[in-house]
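To start, the structure itself, in structure tokens.
Presenting subunit A:
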Amino acid sequence: MRVLRYVYLIAMQKRTIFAVAAVMVALMLICGCTGTTTDPAPVEKQQLRIATTTSLYDTKLLDHLTPIFEEEYNAEVLIVSAGTGKAIEYGQRGDVDVLMVHDRAREDAFLADGYGVNRRVFAYNYFVLVGPESDPAGIAGMQPEAAFTAIRETGMAGNASVIFVSRGDASGTHSKEQAIWKAAGFNYSTEVKGSGDWYQEAGTGMGATLEMANEKEAYTLSDIGTYLAYKGDLDLVTLVDEGDILLNVYCAMQINPAKYPDINSTVAKDWVNFMISDDVQKEVASFGVDQYGQPLFYAAQDDWEKIGVTEAEVKDPIA
Partner candidate 1 sequence: MIELDNVSKNFGDTTVLAGVTGEVNRGEIFAVIGPSGAGKSTLLRLIDLLDTPTGGSIHVNGLDIHAEREKSLTIRRMMGMVFQKPAVFNTTVTENVAVGLRFRGAGRSETRKMVEDALGMVGLAGYGDRKARTLSGGEMQRVALARAMVIEPEVLLMDEPTANLDPVSVEMIEDLVIRINRDLGTTIVFSTHDMYQGQRLAHRIGVLMDGAFAQVGTPREVFTHPASRKVARFVGIENIVEGIVVGGENGSTVVDAGGVRVRAAALNGPGERVALCIRSEDIRIAPAIRGRRVFDGNILPGTVTSIVPRGPFSRVTVDCGFALSSILSWKVVDDLGIQEGSPVVVSFTAESVHTVRQG
Partner candidate 2 sequence: MYEIIEGFLEAFRLIITFDSDVMAIAARSIVISLTATIIASLLAVPLGAAINFGTFPGRKSLINLIQTLYSLPTVVVGLLIFLLISRVGPFGFLRLLFTPTAMVIAQTILILPIMTGLTISALSGVDPVIRDTLRSLGATRLQFLVNILKEARFAILAAVAVGFGRAISEVGAAILVGGNIAASSFASSTRVLTTAISLETSMGNISQSIALGIVLLIIALGVNLVITTVQHR
């Protein structure tokens, strides 16, 4: 006890506290500053700003690829991740040099409005419909449209154990979900949204949505990457994973330098070409195997027909 008292007295000395605090801060600054600096290149590095979606970013594919790019092109890659809607907005405002999203419809509009140029597709995978193992709506193995219909029917009929959790934000996943509802023949805003307790909107990212679905033992639509990342902590299983409509195509495109002249269009072009280069396509195809036992993505290089895009979009480097 006495020792403790002495320790307390010494600790409470103003000088001691200052010293400890100073040492801690110094340590942090030293570790922090040296820990992440790469070789200081005397030449001014070019900076590349990329806006992407959380679901793509959270798979850590980009973090895996950026060091390779930075080394080869002597550049610094700054990635901002947000929901698809937000990422597109950054692109429209010219705050970034490259946009990487996975929403064909909105990408088309973006290109048509002249905000983006030179879209290239570099990867694809599938959305999955996950839910509780008990599968109260009985959708296992169905086609996506039929599964959605079944969920809605049972939910509207009053089966309290049937719940669907939606992203409910402006994300690519949410757009996909809405597309499936439409394909199944429903008017989203009148017949699905707010139509009953069975349909709940999370309004958050994919990870949080999955956790919510897990808590409620509910169904939800997820990209494969996030689902695999969270699988260990979830009791949800994959119930529907086949169907063309579940296709999830990732692209990278430059922000139009004609609209925003001071964009780093050179390094942006380099990045997009990088993504469709042979070596990177190999990386993409094998990414995640070690960790999850299956790859998170498929390389787009040879499957342009399957995913419904032109060969030029997956093969031709930007001039």
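Candidate entries met the following condition: all candidates are chains of the complex that A comes from, given by their letters.
Before moving on, here are some points about what is shown:
Just so we're on the same page, a contact is a pair of C-beta atoms (placed from the backbone, for glycine too) under 8 Å apart; a residue touches a chain by one contact, two chains touch by 3 or more; residues count from 1.
Since this is a predicted model, take the numbers as computed values, not measurements.
Looking at 1 or 2, the chain of this complex that touches subunit A is the one numbered 2.
The part of subunit A that touches candidate 2 in the complex is made up of residues 12, 14, 17-18, 21, 24-25, 27-29, 31-33, 35-38, 47, 49, 54, 58, 63, 66-67, 70, 76-81, 93-95, 204-205, 207-208, 211, 229-230, 233, 260, 262.
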